[in-house]
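For this view, one protein chain was removed and the others were kept in their places.
Which chain is which? They are A and B, in the order written, and residues in each are numbered from 1.
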Amino acid sequence: MIKQEKASKLFRNVLRRLLFLLCLGIGGALLSATFVRCAPGFGVQERELDPRWSAQSVEALRQEQMLHEGLASFYLHYLVALAHGDLGESDSLKRPIRELLRQRLPVTGNSVVRGLGVAWLAAALLASLGLGSRGWLCEALGTAFSSLLLSLPSAVVAMLAIHVRAPVFCPISVVVFPRLHRYIRSLLVRSYDQPHVLAARARGLGARPIFWRHVLPSAAPSLLALFGVSFAIAFGAAIPIEALCDSPGMGQLAWQAALSRDVPLIVNVTLIVCLVMLAANSFADLAGRAFAENNE
Amino acid sequence: MNPLQKVAAIILCMILVLIVLATILVPTPYARQFRDVPNAGPSIAHPLGTDALGRDFLSRLLYGTRVSLLLAPAAALLSTVIAASLGSAAGFLGGWFESIVLAATDLSLALPWLFLLLTVRAMLPLDVPPMASVIIAFLIMGLLGWQASVRVICATARGVRDSDFLLLARSSGCKPARLLLRHVAPNLRPLFYAQFWISIPLFILTEANLSILGLGVMEPMPSWGNLLRGFEDFPALAAAPWRLVPLILLVTVVMCFQLVLPSQEVTQ
Partner (left out) sequence: MMRRACIVFAFALVLCWPFLVSAESASQSGGELHFCLRGEPKTFNPLLVEEDASETVRYLTGGVLIRLNRQTQALEPGLAVSWKVSEEGRKISFRLRSGLHFSDGTPFTSEDVAYTMKALMDPQLHSPTGDSFRSDEGQVIVQTPSTDAVVVIFPAPVAGLERLFDQVAILSAHSPKKEMAVLGPFYVADYAPGSHILLRRNTNYWKKDKEGKPLPYLDSIRLDIQRNRDVELLRFRRGEIHLINVLDAEYFDRLQKETPAATHDAGPGLDSEFLWFNQVPTAPVAETKRAWFRSTEFRKAVSMAINRADLSRIVFGGHAQPAFGPVSPANHFWFNSSLSVPQYDSAAALRLLTQAGFRHEGGTLSDSSGNRVEFTVITNSGNKSREQMVTMIQQDLSQIGIKVNLVTLDFPSLIERITRTYDYEACLLGLVNTDLDPNSQMNVWLSSAENHQWNPKQSKPATVWEAELDRLMLSQASTISDKKRKADWDRVQQIVAEQQPFIYLVNKHAMSAISPAVVGSSPSVLDPHAFWNVEILCLGSDPSMGAKK
């Protein structure tokens, strides 16, 4: 009975959290739309400078751009359409936004997932190698390597990737890896320093059983939280990297949308980016909190 | 301090001395164009060669170092002050204020600021001298870079709020403002320092990224990011390795900052 109550409470909590996230995401999207709408250059197009246009055509162009003039009514229309699952049409690309997102999101998703995979693998390997070998050289080299990568501007990493024609997930993993390495390393150090692990070690338990039975279980919730955080980092990094590398993903789309002041596109792209980032961060939060509660 | 941290600190100090002396050391003004020798290699007159317009690369590097290293801490200070006031107030007051601050932080962490920066830039007035535009660029970075620290500070402030000594202070009739300034803030001070220190390299990197994208410091003012803009042409870099000096300097400084950081536990 109590269990059931607890479960329903948890369910309600999660539901409330999700609703909150959605509201926050929509709020963020509308905020950025307001921003772009108020920025200079809204409703202006490069083609106005084309001397071939007649005065009437230029006027018509401007009228067309005036459509989103009233911000409040635009919001209202957008929200109503969103409730019906209609994301509208992009002003600059003249294509349904739903279709654009369907094409772009998988590209970014693919790069992010692959980049994360590589980064996690490398970070976990290097961190455990550094701790496992217990030699100062190995440890120092690992730390130096990750802090070198941490010190490289991500734009330089992206340019390097362009030069060696590396797929987009490579710069993403290069950006995520050093951060992950740091966290994983300190997590493992902390876990190894726990009294029960020390006791197990003192009793002569082998390295492998210690790792699998004692270290990993105690570090697991934090690692789970870290997974959420790292996803947010990777997704956040993917956006500028894609814009720089010109990969046909969300980053490129967002960059284009901002450059052409395409409000309907900006709203939706920000909505997606916000929701993904918020979800990843809340996942990390929840995992972290669950861990804290378990410890109590 | 371990030996590695000592080395890093010494390097940082040396670079600081260098930028203080930059005005004496620079061979020529950073914007002066020697049009007969564009893209020249190292020589006695131009120890690091010249750029595409014939400007002395060493002068630009020294000056750019100065711009980046003086303004990044300023931006870090600004963002830390914002984060400290918001975070400690939120943690201390709790309730709806905390929820709002945390929600705003979440949201602002999730927004793709890069694209919004593009529009922010367009809003600035035109007739500002180059130095002012540089300061504005860093100010904007400082204003937008507070989110990460707020969460940490808020969580710690929450811990302080529930502590016994604060309960004692409150029960003896201490006013909230005094509580915040006299009791909460001093307890959080190491955290503020740590956050400030971590932000510096972050802002250096942010400036570099923004300048590479063309959103940072304006020409002819040099900065590390601006000097890295010629990096698209890797084959030319291989032929002119001295062009790598800004990148090496940047990486060294950022690494040193990371090494000198206070203990890792505080930063997480």
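The working rule: a contact is a pair of C-beta atoms (placed from the backbone, for glycine too) under 8 Å apart; a residue touches a chain by one contact, two chains touch by 3 or more.
Treat the numbers as computed from the prediction; the structure is a model and nothing was measured.
Asker: Of B:Leu12, B:Val26 or B:Leu53, which residue touches the hidden chain?
Answerer: Per the contact definition at the top, the residue touching the missing chain is B:Leu53.
Asker: Using the touch rule from the top, list residues of chain A that touch the missing partner.
Answerer: 39-42, 44-58, 60-61, 92-95, 100, 103-104, 159, 162-163, 165, 244-246, 248, 252-253, 259-261
Asker: Please give every residue of chain B in contact with the chain that is not shown.
Answerer: So the residues of chain B touching the missing chain come out as 31-33, 35, 38, 52-54, 118-119, 121-122, 126-130, 133, 214-215, 218-220, 232-233, 235-236.
We take it that only the chains that are shown with their structure count from here on.
Asker: In angstrom, rounded to a whole number, how far apart do the mean CA points of chain A and chain B lie?
Answerer: For chain A versus chain B, the centre distance works out to 22 Å.
Asker: So in the complex, which bits of chain A are touching chain B?
Answerer: Contact set of chain A toward chain B: 20, 24-25, 27-28, 31-32, 35-36, 39-41, 147-148, 150-156, 159-160, 162-163, 182-183, 186, 232, 239-240, 243-244, 254-255, 257-259, 261, 266, 269-270, 273-278, 281-282.
Asker: If you look only at chain B, which of its residues touch chain A in the complex?
Answerer: 103, 106-107, 109-112, 114-116, 118-120, 122-123, 201, 205, 208-209, 212-213, 225, 228, 231-232, 234, 247, 250-252, 254-255, 258-259, 264-265, 268
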